[in-house]
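Heads up, one of the protein chains got dropped from this complex, but the rest are sitting where they should.
Letters A, B and C mark the chains in the order given here, with residues in each chain numbered from 1 onward.
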Amino acid sequence: MRARVYVTLKPGVHDPAGKAVQGGLVSMGYDEVRGVRIGKFFEMELADGESDPRARVEEMCRKLLANTVIESFRVELL
Amino acid sequence: MRARVYVTLKPGVHDPAGKAVQGGLVSMGYDEVRGVRIGKFFEMELADGESDPRARVEEMCRKLLANTVIESFRVELL
Amino acid sequence: MTPGADSPITDELVQQHGLSPDEYARLLDVLGREPTLVELGVFSVMWSEHCSYKSSRIHLGRLPTTGPRVLIGPGENAGVVDLGDGYAACFKMESHNHPSYIEPYQGAATGVGGILRDVFTMGARPMALMDSLRFGRLEHPKTRGLVRGIVAGIAGYGNCMGIPTVAGETRFDRSYDGNCLVNAFCCGIVPSDRIFLGTTGAPGNKVFYVGAGTGRDGIHGATMASTEFGEGSDEKRPTVQVGDPFQEKLLLEACLELMQGTAIVGIQDMGAAGLTSSSVEMAGRGGRGLLLRLDQVPMRETGMVPYELLLSESQERMLIVIEPGREQEVFDVFQKWDLSVAEIGEVTDDGVWRCTWYGNEVAAIPVAVLTDSAPKYDRPQRAPAPLPALPELVDPDPFGRLAAVLADPDISDKQWVWRQYDHQVGTDTVVRPGADAALVRIKGTQKHLGFVCDSNGRHVYLDPFVGTAGQVAECARNLACVGATPVGLSDCMNFGNPQKPEIMWQFARSVDGMAEACRALSVPVISGNVSLYNETDGIGILPTPGLAMVGLYEGPTPTVKARFAAGLEVALLGEPGVGWLAGSVYARLLGFDRHGAPPPVSYAAEDALHVALRALIAAGAVEVAHDLSDGGLLVALAECCLDGVGGMFDAGTDAGSLYGEDHGRALIAYRPEARDAVLRLLGSVPTRVLGTTGGDVLGVGGRTIAVGDVADAWGKAFPDWLAGASR
Partner (left out) sequence: MTATVAVVTFPGSNCDADLRHAVSLFGMKAVAVWHKESSLPKVDAVLLPGGFSYGDYLRCGAIARFSPVMADVVRFAARGGPVLGVCNGFQILTECGLVPGVLLRNEGLTFQCRDVTLRVEGKQTPFTRGLVGQTLRLPIAHAEGNWFTDPETLARVEGEGQVAFRYVGNPNGSLNDIAGVSNAAGNVVGLMPHPERYVEASLGGVDGAGVFRSLAGSITNTEAGATA
């Protein structure tokens, strides 16, 4: 089975890279870009057999994939 | 309006970070993790008024957000 | 797409594999039968320009490659020179031009990864990196993105590996618009009695594969690097290799750990043309055959076939040959470091390179056919039409042009680049980037190595022989300015299409100029690399022999600097020169960059100057030493003022005196009370006292400029240009 995990910065956390991308887009003429936030996106291939795969993946997120001080996450199972 | 852009490595392109994360998860006891690929994820805030916002965002992807040599992208408008 | 394994060998297939009809005929002749598709792939990379040096080999033989210190010359992964007391320096420079143009970050990063492997393959722990970069015009739309990506790629790889990048160069010319150059250099330290070679030992020895798994990266990269770019070459992009410096750091530590023992017979990195060229080269050096069981190769992707496994350029991999019975030692070390390790074959006695795939033979080629029978060309040469002479330059105010010269992209401050490189990791960097040469100590000894890379395509274009000789002299001069004596040179010959007689002429003349200067200055060429076909749509780059020279300084760490302090007397050493403006930055600024002849070199005068500089520095007699090169005397003086201390100098007023780029000169500054000692050490070296340092203006020939303005002109040009747009 497969899982997708989206990790995004919590509101209020600085995102220097996102700011730079926005500035870059505006200077390239895409004035409509008002804000950019950059997150991470994981595609995971999981072996079957876990009784509660969502719980397992959420645990992985809390422990490793996201730093919950600054990031939040969302899990999608496919 | 808002747009979400997902940028992922093209199939076959080596993903060292994904491999390191997979190794980390397995050594933490999540043996079910067979593979991890890491992508980027942009949340964009766009001013209204463009006649074809999707085309604009796709152009931004080709020019800046994705490195089309090794990455592909997907755009979602919200 | 990988062609099916049993496709018939058509003319089209042959052409796609970069072999000319003549070369294919030769292949049929030496092999004595039609090759399989897998074998055709193998020939295509082994006979490519990149691996076989078919256009350059006959010329490289003219370089001086021996000397009392040379332990290993060209022919191995890197050259090695003896430093005394059981230490040896192992170094090489290599190009990664084409991959970096296609994917700047990964191309440059994997260039660094490749050169590091060449050095630690020999048993050396890398201690310093350098990078020599060439880009197109600032106003070219691709230049900014290439600069950003390439610098980030070098930083990304070198910093992660923990090897300091201590020197380099970054230059610009319109001829590089469609062909940037990325030459990476690495030097490591190896015990002189524990140097490892890429060889096989006796039949029955085991072949191990270690490092990262093999994927489909860079298939046909070696062939790609040997063909001209043109319309549509962006389509070749998916062959890009992706580097993993983390894996390479583990590979480095694991290899050095295994090298502590005695299990290894031979070791060879997999660079361009991966498993094929590494195994063939080892077999060739060992004079043996080799059997590879391709199904045993660790794979990163599913469904890979022999053709792909043999041609993949996946990074961070090595081949190791050990004696039978030592297998467990290899497994133990590489498993400790979480790296792939597999026994994939053995050394044989029949001189044939064989590959099997689940028991079936898929390739069987005599090793000599792949190596010695590779084509070698003495390509036609023709001197190009003579260049126009440099006209009389009309300039009412040469001094007033200083700010513009300092802001020239070749001269201006490149901190933006080298601040992104960790240049201190390892805690041995004594002289950092920004000086004439870097100086790195060897812990626990009084030995220090000096590093410099220099090339001047402007001069080489005007006259490849004289221009290249001048570069050799300049490298040695730079080393002398940090007190070091040259011990060896590595070179990267970046040229255009060798099938054009004018390009071949440039190449041959450049080799001869290098050879003459290296003989005259006693600098052996111990390693190097050739990169041809640096052309886009028929427009070639300036001929660019990238030179990297290494020097040795023994003694207490020298204190000499490249910037003035107040109260010092400043002298110009060397023949005053004639004010040679042809080929200079100044002439280019006035629009005459392809005119005239480059400045000549006097080896005797150079040598006397270098000897004197080294003596002055070893004696601690001078506070400052700085060589004269791009921009001439006025620029050298201005650069010495960048710490905020100026001075009043008598250095002429005409353009030739101020900006001439004559060779054989350097500036020194010393405390006035040291004058007698300095003059004694200088002996017969021509010396002219120019003035005294102090104050916050630079004055020359009655004209002045605030040192703050000097610093602004020099310091702001490059970052301002980079900030000019986001990509």
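Assume a residue touches a chain if its C-beta (ideal position, glycine included) is under 8 Å from a C-beta of that chain, and two chains touch if they have at least 3 such contacts.
What you see is a predicted model, and the numbers here were worked out from it, not measured in a lab.
The chain we do not see here touches A, B, C in the full complex. Note on the undisplayed chain: of the listed residues C:L250, C:A469 or C:I526, the one touching it is C:L250. Within the set C:T36, C:T65, C:N159 or C:T693, the residue that contacts the chain not displayed is C:N159. Listed here are the chain C residues that touch the chain not shown: 152, 155-156, 159-162, 244-247, 249-250, 337-338, 418-430, 432, 441, 443, 557. Residues of chain B in touch with the missing chain: 16-17, 20-21, 23-24, 27-28, 38. If you put the missing chain back, the residues of chain A touching it would be 12-14, 16-17, 20, 63-65, 67, 69-70.
Throughout what follows, only the chains that are shown with their structure count from here on.
Between chain B and chain C the centroid-to-centroid distance comes to 35 Å (mean Cα coordinates, whole Å).
Rounded to a whole number, the gap between the C-alpha centres of chain A and chain C is 40 angstrom. Looking at chain A, one finds that residues 24-25, 28 touch two or more other chains. Shared contact sites, meaning residues of chain C that touch two or more other chains, fall at 726-727.
For chain B in complex with chain C, the touching residues are 10, 12-16, 19-20, 23, 63-64, 67-70.
Those residues of chain B that touch chain A in the complex are listed here as 6-8, 18, 21, 24-25, 28, 30-50, 53, 56, 60, 63-65.
Taken together, the chain C residues at the contact with chain B in this complex read 102-103, 105-106, 215-217, 237-238, 240-244, 246-247, 300-301, 314, 338, 726-727.
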